[in-house]
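For this depiction, one protein chain was excluded, whereas all remaining protein chains were kept in their positions.
Chain IDs A and B follow the sequence of writing; residue 1 opens each chain.
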Amino acid sequence: MNAIQVQDLYKSFGEIQAVQGVSFEVQLGEIFSLLGPNGAGKTTTIALLSTLLRPDQGDALVMGQSVREQPMEVKKVLGVVPQEIALYEDLSARENLIFWGKMYGLRGAALRTRTDEVLETIGLTERAEGRVSKFSGGMKRRVNIGVALLHKPQIIYMDEPTVGIDPQSRRNILDSVVALKDQGMTVLYTTHYMEEAQELSDHIAILDHGKLIASGTHAELVKLVGEMDRVRLSFHPQLEPDLAAWKAIPGIVSITNEDGALSILTPDSNQLLPALFEIAISRGVRITSVEIHEPNLESVFLHLTGRALRD
Amino acid sequence: MIRIFDIVSKDLLQLLRDRKTFLFLLIMPIAFTSLFGFAFGGFGGSSEPRLPVGFLDLDNSQVSHLLHDQLAGSDVIYLKEGLFQNPTALAAQVADEKLAAAIIIPRGYGHRLLLNKPKKLTLLADTNTTVGMSVESETLSAVLRLQSALNAAVIMEQLAGDRAPFDYSLSEALSRWKQPPIRVTETTSSAIHEETGGAATLAHTSPGMMLQFAIAGLLTTAQVLVGERKSRALARLLTTATARVHILLGHYLANFTLIISQFILLIVFGQFILGVGYLRSPAGTALVALSAAACVAALGLLIGVMARSDEQAIIFSLIPMFILAGLGGAWVPLEVTSPLFQSIGHATPLAWALDGFKNITIRGLGITSTFKPALILLGYAVLFFTLAAWRFRRMEV
Partner (left out) sequence: MKLLDIAFKDMTRSFRSANALMFMFVIPLLVSGMFAFMFGNLVHGGKFNLPRIRLVVANIDHNAPRLQGGSNNIPGSLHANSLAELVVAVLQSEDMTDLLEVSLVPDADTARAKVDNRQAQVAVIIPADFSRQFADLNRQAELEFYQDPTLTIGPEVIRSILSQFMDSLAGVKIAADLAIDASLDQDYSLVGQVIQRYLEITQLGEDPGKDLLDIHAPPSTQANDNPLARIIAPIMGGMMIFYAFYTGTASAESILTEEEERTLQRLFTTPTPQSTILSGKLLAVFLTVIVQMSVLLAASHLLFGIFWGQLVPVGLVVIGTVCSSSSMGIFINSLLRDSKQGGVVFGGVLTLTGMIGMVRIFAMGAPFASGLGEMVSLIVPQGWAVRGLLQAMSAEPPGNVLLTALVMLVWSLVFFISGVQRFNRRYA
């Protein structure tokens, strides 16, 4: 059985089509990433799968239960880590965990024991009695994650959990995601950081403007762009918008002007570079930097959409 | 120096964008003053300014009729009669405050009064209130005058015989009582010529509510300062070539501008809509208003500097509002409270501000009566500002 089976989901807000015909499957025990820039529809998809929103069309099965028809059953198997910190800041860490544990159906000694375990897992045992309002951003994020783990869910959704935190905390979170998988949990992870998706995921789906434009393993996705290198050239002065001369160079699969710099996909960067330099000289522009990247998700996104992932 | 005015205009922009500012500084004082005025007939709703007093004559004698006539001619009370069948119903009417009081003449009253051994009249009233005391005083006066006239008539008949028959002497005596040979004439410095309770109440309530809500409105000004600190804008401001004292003065002047604008609007409202006599002495009113605004603005500055969060700003504004309003006499005139309370009340600035306004609106005095209150208010302004400056200097941003 698939952990999650998404079937042709649609969701609009007025005239904005936030999710358009998204379908994918998440296998049990894997980490599945939804990758895309801001506004791609990742959070809306998570909201649909956690039954916060009702789809306009389509359905999703979570552990075989429909989000449309059996929302309460779906919620029982889910843990959700929202993008924003969703905690009661005037309660302590322990009080937050106890309350949320109750909302997930835990009680009494089992709840108390589990609370202690989660505090240990997130490394906040010593600050358990402290008010959340006094915590640092990283600590709040840890409690935010801890709440989702209390009832030992089979599936956990994590919506951009590393946004706006320091590198060390980020590292901790990424390690903990891997640890969750090791414990047998299925993780649906959304991010706009290509490196995270690359590092963590067994499968990745790329979203853009509400549509799923590609999905597969990292290797499969990278193959979409072939074994292509991405070459980035910066110039002084900045390039004119007209790229006709550059496009004419053989070996260029795709070329875009990113704020006066050239971003090029090519199967063989070594062969291409001399021709690029020649054109630069003939047009009287000086190349100030050259970057050569092996194929990655950034390239894939660029290839599929013509835009950088971080646009 | 010009930066001070830049800070003033920035603060005023923030304050005027906050709807709570209008609420506390304008809408609430107008609403409350109007409400109080309405409750106490300050708008002249009742055409009958005298106190309604129930009357039940169980004696129905010539003497009781005479007493009735005495009371009916009163300037203080008017009799409501014929509607009640028994004392119980009258008592209920008084209890429900539909009547200020009730007078019941017992059976045999007239006969006993003629014998100079009067029975007691029943008076249903709470004589611990001014209303009750007024009715008691008026009733007693009518009874004593009637008794005096009856006694004189009896004596004249006994001593002068046919020369002064009883009925004639009684009629003459009562006639003379209409213009008694010796009387007390009440005068007052009051600027309110019609001594209705409502007008006097408005003249007290209008400045009271204005001052109370000027303090309540300090929560918005305090929140500007708190917000400036929390958003780190103050820290940024201090990296510019702007001295701390200029920042403080800028905030202070913004507070002052807001409060004096409020006072002007409410004084205009009070004068032209409520009929409170602020403009009897425009200079005096202006002096009190300016010094009160200076004091309240400085208090607002102190609150803004002391508060570390929005919540604290609210608490630090509203608690002083209640304490200062209560102690200062905004709710209940200090004049009717105990001497100890009056002394304590006058340790607070609001009491002096109210004195200043009431000297003009009620006591009808001139500008000289406002010098002392204004001086004291300015003293408070200096005190609050100094404390705020001291705290601001020590504040870590």
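Operating definition for what follows: a residue touches a chain if its C-beta (ideal position, glycine included) is under 8 Å from a C-beta of that chain, and two chains touch if they have at least 3 such contacts.
Being a predicted model, the structure only gives us computed values, none of them experimental.
One of B:14, B:61, B:74 or B:122 touches the chain omitted from the figure, and that residue is B:122. Residue B:318 is the one among B:318, B:367 or B:387 that touches the chain not shown. Against the chain not shown here, chain A presents residues 50-52, 72-73, 75-76, 78, 80, 82, 84-91, 95, 99-100, 102-105, 107, 147. What chain B contributes to its contact with the hidden chain is residues 19-20, 23-24, 27-28, 31-32, 35-36, 38-41, 45-46, 48, 51-52, 91, 94-100, 116, 118, 120-131, 133-134, 136-137, 139-141, 143-145, 147-149, 151-153, 155-156, 158-160, 163-164, 169, 172-173, 176-177, 179-192, 195, 197, 200, 204, 311, 314-315, 318-319, 322-323, 326-327, 332-333, 335-341, 358, 362-365, 369.
The criterion applied here is as follows: only the chains that are shown with their structure count from here on.
Between the CA-based centres of chain A and chain B the separation comes to 68 Å, rounded to the whole angstrom.
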